[in-house]
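In what follows, a single structure is set out as structure tokens and then discussed.
The complex appears here without one of its protein chains, the remainder shown in place.
Chain nomenclature is as follows: A, B and C, assigned in order of appearance, with residue numbering initiated at 1 for each chain independently.
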Amino acid sequence: MFHIYCPYCEEHREEEEFHPKGQAHIQRPEDPEACSDEAWGDYLFFRDNPRGVHHELWVHAVGCRKFFNITRHTVSYEILETYKMGEQPTITAQNLPGKDKQSGVQAASGGWQTVGARPESEALNDASNQGARV
Amino acid sequence: MQRYSGFGLVKHALSHHENWQRQWRNPTPKKEYDVIIVGGGGHGLATAYYLAKEHGITNVAVIEKGWLGGGNTARNTTIVRSNYLWDEAAALYEHSMKLWEGLSQDLNYNVMFSQRGVLNLGHTLQDMRDIQRRVNANRLNGIDSEVLDAKGVQELVPIMDCSKNARYPVMGASWQPRAGVARHDAVAWGFARGADARGVDILQQTEVTGFKILDGRVVGVHTNRGDIGAKTVGCVAAGNSGVLAKMAGIKLPLESHPLQALVSEPLKPILDTVVMSNHVHGYISQSDKGDLVIGAGIDGYLGYGQRGSYSTVEHTLQAIVEMFPIFSRVRMNRQWGGIVDTCPDACPILSATSVKGLFFNCGWGTGGFKATPGSGHVFAASLAKGEMHPIAAPFSIDRFNTGALVDEHGAAGVAH
Amino acid sequence: MSDVREFNTRPAGSPGAESPLAWSFQRQGTPPREAKPGVTLREKAFLGHLVLRGGAIVLDEAVRETLGLALPARPNALVQDASGERSIQWLAPDEWLVIVPGGEEFALESQLRQALGQAHFSIVNVSGGQTVLTLRGENAREVLMKSTPYDIHPQAFPVGKGVSTVFAKATVVLRRPAEDTWELVIRRSFADYCYRWLLDAAAEYGVIVER
């Protein structure tokens, strides 16, 4: 039973309030019509399935109804951080600095208050942020 | 192989059971095999067994990182049925069902396949439409299956609440009399013993750490006990398939999720059939030891921890008590979790890959146990011939590119 | 925002209105009087409920202007006017629930739209879709602990807090407007379920329903 920090509500909530929505940072191809069948199949069905650090999309369904991202270890189930839509994880499989760092970290710092309202959404569309969407 | 029989048992008793032989050897890995099976669960061992028995290929290694039969084979709720909706899935599971029906004798190992029948309940008008659709399809596919109304269900399971007072009253069910349960551990042990006796090396505590691939063709595997060569490698590793595929540079449309189950304390026999309800989300049978064996739902997140969320167990028991109010005072003894590799269309992958000689058999989701003999049988044929057996062919990885899914979500719901 | 169709759904005069709990009261009735009830329930029916969406800075100004209340900027905060009859609650970074005495909601919506002009926002009247139940009494906390996984200990849930959370198998907005009072904002279609749940959960302490 996970205890999940909602980066929008700024507190821990019980798992019952959330729904997992699969892998984070999946981006719909910019031009679907230009995609090969294989590329489209990849987008629809193929997901990372790591035994270890995983970035995943969750929604605070019974709460603020916001989608956000969780970096979680798929064996220990420890939540390493949670971060808002449009942000990048600070902890990844590549930079995971060992055991100490795995404990205690919860919320990524920074980010903005409101998704969908300007000027924040401009930041989302900023080219430098492209990879961060979804 | 030492033959098992009631007579043998008496004979051994007289010698204080001191002369029973090992059921399988503990061999040292050879340098090279004709075929390597990665994964020593039920499906992997069945593949090895049928390779040896049906195709005469005995220079085979089964590589298991833990102990044979220690994964989902040891953790499932043992239901066996074949009443699947789509032709492709029905063919595969019915092929398996036919093998189940003679399996104890074939293996000389009593896997206690008990054809006590499976009920899939319907609680809404749409449930009943789906049931009728599936039963009609089963019938025309030659699978025993019938539609029961609420009264018929009540007669089969007198202790179930089939009244109108239920929140979602039972409106009827599909009934497959040939379906049932089997002793899960015995299935792995029986296949292991049979394969071993035919010369297959079962290498336990041996972990594959990579694949040797030369010019796009597999030539062997790296393991913690050294490299082992083979030109044909079949991966049958259930929840760990994604991790293996990644080593070979292959992507699979799999997600590994926790699936939980639980048992009650042993009770005097009270429930003779298997009862499944997708609508209220619970399924239940009673083992020969007396435990109520109860399956819970799949958790929505990735998990290799062999644990799931407690709320999933709560919901399952709510459903069980809703269906069987008399079980309220029965007590839950133990719960556990497995790792199931799920495909987007709730059907398995039996497929060649972009690496020549490397095959995958995975993605069974919640439905793997019942397919064990059938899966091993058609996968062995595919490995032996180098091309997929006709029953396996529709389950190729390509379907995710073309869109030709075999979508068992549609009407069969959860594919337990 | 312009080009949004405003519509006052409250009739002039008073054709018979039925609160979301009308059927429950009819079928279930209310429990018999108790000398020392542990829990007291009361429905605050027919209030005006508006959902405000938009950026906090923009909305704050308009809300101050029209309601004389500051928009709560902190997550899970609830503010009320002196009478306690008008309140605004944070629901999400871009969403607030405004509750006012029944009949004020349409005028308020119009004033807010005036004040907000061309900004991007939305206001939705949901007065028919939800109702407010108050819980009082020395066992009110236990009843809530039976019903919601949210931590309602006074340290974690001081007066002036409100959250959207799980309530049995429904969802509610749970708020604490005063030291001895809890409010549940429940959806109309789940109202009967929540009511039956509450009566059942409170039975061991003795419960009365004020009408």
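Here, a contact is a pair of C-beta atoms (placed from the backbone, for glycine too) under 8 Å apart; a residue touches a chain by one contact, two chains touch by 3 or more.
Quick note on the criterion: contacts and distances are computed from a predicted model.
Colleague: UniProt name of the unshown chain, from "NADH-quinone oxidoreductase subunit L", "Sugar ABC transporter permease", "Sarcosine oxidase subunit alpha" or "phosphoenolpyruvate--glycerone phosphotransferase"?
Modeller: Answer from the UniProt record of the missing subunit chain: "Sarcosine oxidase subunit alpha".
Colleague: Could you tell me which displayed chains border the chain that was left out of the figure?
Modeller: The omitted chain makes contact with A, B, C across the full complex.
Colleague: Would you indicate which residue among B:133, B:222, B:246 or B:356 is in contact with the undisplayed chain?
Modeller: Final answer for the missing-chain contact: B:133.
Colleague: Please identify, in ascending order, the residues of subunit C that touch the omitted chain?
Modeller: Contact residues on subunit C toward the absent chain are 1-5, 7-13, 15-20, 22-23, 26-27, 46, 51, 53-54, 94, 120-130, 142, 145-146, 148-151, 153, 155-156, 168-170, 187-190, 192-193, 196-197, 200-201, 203-206.
Colleague: Take the complete complex as the reference. Which residues in subunit B touch the chain that isn't displayed?
Modeller: Looking at subunit B, the ones touching the missing chain are residues 4-6, 8-10, 12-13, 16-18, 20-26, 66-67, 70, 74, 87, 91, 102, 104-105, 108-116, 123-126, 129-137, 139-142, 146-147, 159, 167-168, 183, 185-186, 189-190, 204, 264-270, 286-290, 305-307, 309-310, 313-314, 317-318, 320-322, 325-336, 399, 401-405, 407, 409-411.
Colleague: Across the whole complex, list the residues on subunit A that are touched by the chain not included here.
Modeller: Contacting residues on subunit A, toward the hidden partner: 1-3, 14, 21, 27-28, 31-33, 35, 37, 40-41, 43-44, 57, 59, 61, 65-67, 75-79, 85-86, 103, 115-116, 118, 120-122, 124-125, 133-134.
As a convention for this text, only the chains that are shown with their structure count from here on.
Colleague: Roughly how far is subunit A from subunit C, going centre to centre by Cα mean, in whole Å?
Modeller: 31
Colleague: Between subunit B and subunit C, what distance separates the C-alpha centroids? Give it in angstrom.
Modeller: Roughly 50 Å, centre to centre.
Colleague: For subunit A, which residues are shared contacts with two or more other chains?
Modeller: Answer for subunit A, listing residues that touch two or more other chains: 16.
Colleague: Can you tell me which positions in subunit A touch subunit C when the two form their complex?
Modeller: Subunit A residues touching subunit C: 8-11, 13-14, 16-17, 62-66, 113-118.
Colleague: Enumerate the contact residues on subunit A facing subunit B in the complex.
Modeller: 1-2, 15-16, 19-20, 22, 37-38, 40-42, 44-47, 49-51, 54, 56, 72, 74-77
Colleague: Give every residue of subunit B touching subunit A within the complex, in rising order.
Modeller: 240, 242-243, 251-256, 300-305, 307, 309-311, 341, 344, 400-403
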